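First the structure, then my questions, so here it is.
Every protein chain except one is present and positioned as in the full complex.
A, B and C are the chain letters, set down in written order, and residue numbers restart from 1 in every chain.
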Amino acid sequence: MAKDSVKKVNSKAESVTTTGFGTNPSSYGGRFINKDGSANVIKRGLTFFERISWYHTMLTMPGWKFLGIIVSFYASINFVFASLYYAIGVENLDGIGSIESKWIQFGKAYFFSAQTFTTVGYGHISPNGIATSALAATEALTGLLSFAIATGLFYGRFSKPQAFVIFSHNALISPYKDGRGLMMRMASPKNTNLMDAEARVTLGMVIKDEHGNPVNKFYQLPLEMSYINSLSLSWTLVHPITEESPLYGFTAEDFANMEGEVIVAVKAFDDLFSTTVAISTSYTFDEIVYGAKFEMMYAENNDQTKTILELDKINTFKRVEI
Amino acid sequence: MAKDSVKKVNSKAESVTTTGFGTNPSSYGGRFINKDGSANVIKRGLTFFERISWYHTMLTMPGWKFLGIIVSFYASINFVFASLYYAIGVENLDGIGSIESKWIQFGKAYFFSAQTFTTVGYGHISPNGIATSALAATEALTGLLSFAIATGLFYGRFSKPQAFVIFSHNALISPYKDGRGLMMRMASPKNTNLMDAEARVTLGMVIKDEHGNPVNKFYQLPLEMSYINSLSLSWTLVHPITEESPLYGFTAEDFANMEGEVIVAVKAFDDLFSTTVAISTSYTFDEIVYGAKFEMMYAENNDQTKTILELDKINTFKRVEI
Amino acid sequence: MAKDSVKKVNSKAESVTTTGFGTNPSSYGGRFINKDGSANVIKRGLTFFERISWYHTMLTMPGWKFLGIIVSFYASINFVFASLYYAIGVENLDGIGSIESKWIQFGKAYFFSAQTFTTVGYGHISPNGIATSALAATEALTGLLSFAIATGLFYGRFSKPQAFVIFSHNALISPYKDGRGLMMRMASPKNTNLMDAEARVTLGMVIKDEHGNPVNKFYQLPLEMSYINSLSLSWTLVHPITEESPLYGFTAEDFANMEGEVIVAVKAFDDLFSTTVAISTSYTFDEIVYGAKFEMMYAENNDQTKTILELDKINTFKRVEI
Partner (left out) sequence: MAKDSVKKVNSKAESVTTTGFGTNPSSYGGRFINKDGSANVIKRGLTFFERISWYHTMLTMPGWKFLGIIVSFYASINFVFASLYYAIGVENLDGIGSIESKWIQFGKAYFFSAQTFTTVGYGHISPNGIATSALAATEALTGLLSFAIATGLFYGRFSKPQAFVIFSHNALISPYKDGRGLMMRMASPKNTNLMDAEARVTLGMVIKDEHGNPVNKFYQLPLEMSYINSLSLSWTLVHPITEESPLYGFTAEDFANMEGEVIVAVKAFDDLFSTTVAISTSYTFDEIVYGAKFEMMYAENNDQTKTILELDKINTFKRVEI
C-alpha cells in the first residue's frame, strides 16, 4: 500500500479477526473490496475453466455482450454445418441447382443449415442421401439443445436474485448527537420490496503493531441501527464515533493521509424473489467527506397521499462545520 | 396527514426506531403501507428503466395483460419483418405470385414472417436470394430467442414463491381475558402448507413530542402468540391491550379521530415452494372496529372425519359491548 | 371424535398453544395431520380457483395424470383448431383435395392443425387466404406458448425441492435406559444428502379441563436428540417417557382406548437442492405399538469398506416385554 500506515488508533477499540482477510499488509495490493462489492483479488494457478463458473459469467455479463455471443455462435455454427454439407456434396441437397456458382451453392447450404438449426425447415431445400440426412438430423438436435441452453440462460439472467440497492458514493463524517458520526446512505431504486434488512460495517486499516511492523487490523463499527424492518425509503447507516470507536479523534488530515477502508455488507429478504439477497460496497478514506450532512431525499407529494423518494439525491450532501 | 395527530399516548409504551420509516410526519403523505402490503412510496429521480425491474413487472402483472403483451409483440414483430421482406422485394419469396395485388403480397409476406418466427416453415412460401434468406434466418433466431424468453417468463410467473394468505379486512377491539385485545385474523386459502409462521405487528402514530412538534412514533405490539407451527386453519393475532400497550385507554372516539396505522408482517416456510415467504398488510384506524368479535370459521364435517375451514368467513364478526 | 377423551394426563406436563390448532375438540373431525403430513382440513367458501394453486396441483399430481392432461389438451386443442379450419373452409388449405369425403377433409385439417401446433409444418398442406393463414399463425403461437408452459411445468415438477424421507409406519413404546421411550424411525431413501436435520414432535390429545369439558391439548415432546448433523443412515427419534412426560404412566390400554396423535415435523438442509426442505407425518394412538423395539437397519458390507442401509427394514421391530 502506497500511503503511510495508520500510526495511531484508539486503544479502546477492539479489532476483529473474522473478516476473511489476512493480517499481513505486504501480501495485499490496493483496496480490499471494490466499489461494486467484489473482492479485489485475482485468482491464478488453475486453468481458465477451472477458475470460471461459465454460468455465472454468462449471467452477469452485460446484455449486449450476451446477445453478441448468441448471434456469433449462431453465425459460426451455421458456417461449420454449411461447410460440412458442402464437403459432403451439395448434390445431396435437393433444391440446390448443380449449375449454380460455388458461392451460391455454399450460400444455399448456409441458409439450409440455418433452417435446419432453427427447425424452420421450409423444405424448398431438403437433404438426400444418408450422410447429408444424418448431418441434418444431428444439426436439428444440436439446434434444439442450443436453444434449450439459451432458454436456461435467459431465464437464469432475469431470475437471478439480486439486491437492488444503491449506495451513496461518499461516506460522510457528520454531526451526530453531541459528537460525530460516520454516515453512509442507501436506498432501493426498483419496484421490489426489501424486508428485514441488516447491515454490517467493517473498518480495515494498516496499523503498526507493538514491534513497529505494519499489520492489517479490522474493526466492526457498531451502528446506531443495524437492522430495519423494511427498506421502503432511504436508510442512513450511522456509526456514532464514541470513545470506543476506532475512528475516535480522527481529523480531516488523518483521513487524507492514512490508508483505510470502510466495508459495508447488507443482507435483506426480497419478498418478490422470496429469498435473502446480499450486496456489499466499500469506501476508502479518500471517499470519506469530513464535515458534511446528507440532505433529505423524500417528501410528501402534492395531494398528501403518497411519499416521494428522490433517488437521484442519494449522494446529495451539504458541507457543515464539525 | 389530514387528521389531528395523537395527543395522548400511554407513557409506559416504548417506541421502536427500526421500522425503516422516518420520524418527520411532514415528509409523509397518506398511509405508510398499502392494504396489499406494498409501501405507499413513489420513486423518482431515475429513468423509468433504472427504477423498474422489468422481470418483476412481467411477473406480477395480471395474466390478461401479460398475454396481451405477448400477442401484441407477436403481431408487431411480424409486421416489422413483413415490411422488411416487402422492402427487399417479394420476388425473393418463392410462392408469392408477381401478379397479385400489393395487399395480398404484403399479407403473404406477413404470414411467411409468422411461419418463420414460429419456425413452422410450411415451405409453400420460401426465401430466395441472400438478403431475404439472411433476414429469414435472423427472424427464426429472433423467434426462438423470443420464445426462450417467454418460456422463462411463464415459468417465472407460476413458480414465483408467494404467501397465499388472506387477512380479515378489519382489525377488531375485542374482549380479551379481563380486558381488551386488538385482533386481526388470517388464513391460507390455497392447497399449500405454511409452517413456522411468525407475525410482527407494528403500530405507527403521529404524536406530539415534548416540544409540541408532531413526530412519527412506532410501537411493536406484543402478541399473545407471535408464532405457530402450522397455518392449517385460521390464525387470530391477538395484541392484549395491557397497561404497557400504547393503545391502553383508547376509546372508540380516539380511533375515529386520530391518525394511526397497524402494520402486520408475516413470514412462514412454504413446504411446497420450500422457501420462506412473506406478506404484509396494514389497518388504518378507520379500519379498526371498536367492540366486535370474530366468529368461528371452522367446524367438523358431517361424518366427523375432517375439519372444514370456511374461508369466506375470514372477516365475519359480531358487535359486542366492551 | 369418536372415542373417549383422555381422562388423565400427567399434571407435570406443560402444554403448548402454538401449534396452530384450536382448543375446541367439537370443531374437529378425525385426526389433525394425515399420514402424508398434510393437514386434515377441507377448505370451503371460495371458488375452486381461489382455493387452488393450479401450479402446485400440477406439480404434485402423479406423473401419469400429468401426462394424461397434456395428451388430452393436445388432442382437444387440435380438435378445436381443426373445427375452425373446417368451418372457414378446407378449400383454403392447399393440399386437401375438394373431392375428398368430409371425414377425410376433417382428418386432414386435424393433422394440419397438429403440424401447425407443434410447428412441424411439413407443408404438404399449407394455409391460404387471410382467415386460414391468420388462424394458422395464431395456432403456431398458441402451440409455442403451450410448450413454454409445459417446459416450465416439467422443470417445476422435477426440480421441486422435497424431503426424501421415509418414516416407520408405527411408533413404538420401547425400553429406554431405565424406563421407556416413544420411538419413531426415519431414513432418507434417495441419493441426496440431508444435513442439519431437526425434528419436532408434538402430542395432541383431547382431555377434560377443570370443568369437565373436553379440550384439545398439545404437548411438545422433548427428544433425546432433536438435531443431527447429517441424515446418512437411519435416525430413531426418542422421546424419553420421564416423569415430566405427558405420556408418563400410560399403559397399553390407555393407548388403545384414548384418542391422541403424535405429530412429527422434520426440517433439513438438502445440499443438492441447496435449500431447506420440510416433511411431516403423524401417528395416531392406534399406530403406536406398546412394547416393541426397532431392529438395526444397517451393517458393514462384506469387504468392510462401506456401510449398507437396508431401507425395507424401516418399520421392522420385535416385540419386547416392558
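Just a few scattered comments:
As a working rule, a residue touches a chain if its C-beta (ideal position, glycine included) is under 8 Å from a C-beta of that chain, and two chains touch if they have at least 3 such contacts.
Just so you know, these numbers come straight off a predicted model, no measurement behind them.
Within the full complex, the residue among B:Gly107, B:Gly123 or B:Gly143 touching the omitted chain is B:Gly123.
Touch with the chain that is not drawn comes from one residue among A:Lys43, A:Lys102, A:His211 or A:Lys318, which is A:Lys43.
The hidden chain makes contact, of the residues A:Ser15, A:Gln105, A:Thr119 or A:Asn193, with A:Thr119.
With the whole complex as reference, residues 1-2, 17-22, 26-30, 37-46, 50-57, 59-60, 94, 115-116, 119-123, 125-127, 130, 133-134, 136-137, 140-141, 143-145, 148-149, 151-152, 155-156, 160-162, 200, 202, 265, 267, 273, 275-280 of chain A touch the missing chain. Within the complete assembly, residues 70-71, 74, 78, 107-108, 111, 114-115, 118-124, 147, 150-151, 154-155, 158-159, 164, 189-193, 195, 197, 225, 227-233, 235, 269, 271-272, 274-275, 296, 298-301, 303-313 of chain C touch the chain that is not shown. Touching residues on chain B toward the chain that is not drawn are 119, 121-123, 151.
To be clear about the criterion, only the chains that are shown with their structure count from here on.
To overlay chain B on chain C by their CA atoms, one rotates by 90 degrees, a value rounded to a multiple of 5. In this assembly, the C-alpha centroid of chain B lies 27 Å from the C-alpha centroid of chain C.
Inter-chain centre distance (chain A to chain C, centres taken as mean C-alpha positions): 38 Å.
Those residues of chain B in touch with two or more other chains are numbered 115, 119-123, 151, 155, 275.
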